[in-house]
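Partial view: only certain chains, each at its native spot in the assembly.
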């Protein structure tokens, strides 16, 4: 069986936050994406990790968004799919940037993140990662967000901060 | 946002097995599918539970496979997608039966199960359920198995018992 | 079998912190002590919950420490043992106050807390609670801290902030 090659670009965000005992806070310090991946059964795909940065997306600069979008675009030429793990607050900014940055995509780019860190007992991190890894295999080339069992295509996706989820801009869903 | 209506037919299998303290064995007695669903964030879909049976699939009769296939076919007329939770040992039998039983499908039917019960700390149950719930939204009408991050379309899918996974018959993958 | 009656006074601290999705921080807002207790098998004891406050112990005033000590002293007259769930930063202050406040104890008072909130996957919360509940049955009347499989008796116990644990003052152990 030919394996699909999937690149995962990690940029930080809530999903990767861990607990600092000294400060008593959740922070982006070490990546736990490898621990997450180790808990999944992944058959038929080969996952390549691309650790780009580890930031709360509220701290991202225009240059950060740009760097992520260009890296994703380049990876989409070499891989069968690209997953971007991202903070949800500014995920849509990077999503739109990906659409602008890349004229014609060879493979899908799927962004995902989480409302609750993987380090917590109750978390949406693993679910969202599973969804991104499957959506990137099933969707046609394009830029998407996969989270909470819903896949939406950019452009025109925004975060609904009140409910902690992504929706189509304009409210038609 | 219009919600998709997804029917989940539960039939038992390893994924739903729970531990009996008295006997010290894993068995299909009570369904834990509702507990699994409660641990997921499901947006944009409305899930309807159809508890059909709770059996180890090795105990299924030809009539059981038939009943499941016909129920799935009927549900596919009324819902936007149908997920079947099933024991993996005879999952492919039901999958093929679904293909035979239904002339023309209006919606996708996605079968899934698990190699390790949800009741265990280390389990593929939740991952597989998430994949089935997403695949049923992304795939065109047809009969599929979604498990371990891979979606395969019936007919022509068999269980690779040695590795505990599903593959295309004939070995081309 | 006669049941021992144990009072659990909850005051907050890291052990009870939960995650706030909106702010992305761990905070003392709702108590999760009942969830913790529900995960334990407790035979031969009857646990009575006394929710006193829900504070990071760094925010405790002299009056708070006093209130906790006096409440514990009173409870020790009516119950077979008293457990105090407390933030570790100022736990020793309350411990010493308990010794001063109560001339003669009828039952043991055992303080405990955690370095990592119960809400996290990796946490010492449940272990420490189990230890406090057992120590309060096995120790003679007195004031103790039980944490990380070690029981130390007040007075003369301090927090070793560097290692996140309690030790005897003076360093002799």
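Per-chain residue numbering starts at 1, and chain names A, B and C are given in the order in which the chains are listed.
Just so we're on the same page, contacts are C-beta pairs under 8 Å (C-beta built on N, C-alpha and C of every residue); 3 or more make two chains touch, one makes a residue touch a chain.
Just so it is clear, the model here is predicted, and its values are computed rather than measured.
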| item | value |
| --- | --- |
| Full complex stoichiometry in copies [only 3 chains shown in place] | 4 |
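Just so we're on the same page, only the chains that are shown with their structure count from here on.
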| item | value |
| --- | --- |
| Distance-maximising chain from chain C - centres being C-alpha averages | B |
| Chain with minimal offset from the mean of all protein Cα atoms | A |
| Interface residue identity across copies chain A, chain C - same or different by half | same |
| Chain B and chain C: spacing of chain centres that average the CA atoms, whole Å | 46 |
| Whole-Å gap between the CA centroids of chain A and chain C | 40 |
| Shared interface positions of chain A, touching two or more other chains | 115, 122 |
| Interfacial residue positions of chain A with respect to chain B in the complex | 1-2, 39-45, 115, 122, 124, 126-127, 130-131, 133-135, 137-139, 146-151, 165, 167-168, 172-173 |
| Interfacial residue positions of chain A with respect to chain C in the complex | 14, 17, 19, 21, 24-26, 56, 115-122, 164 |
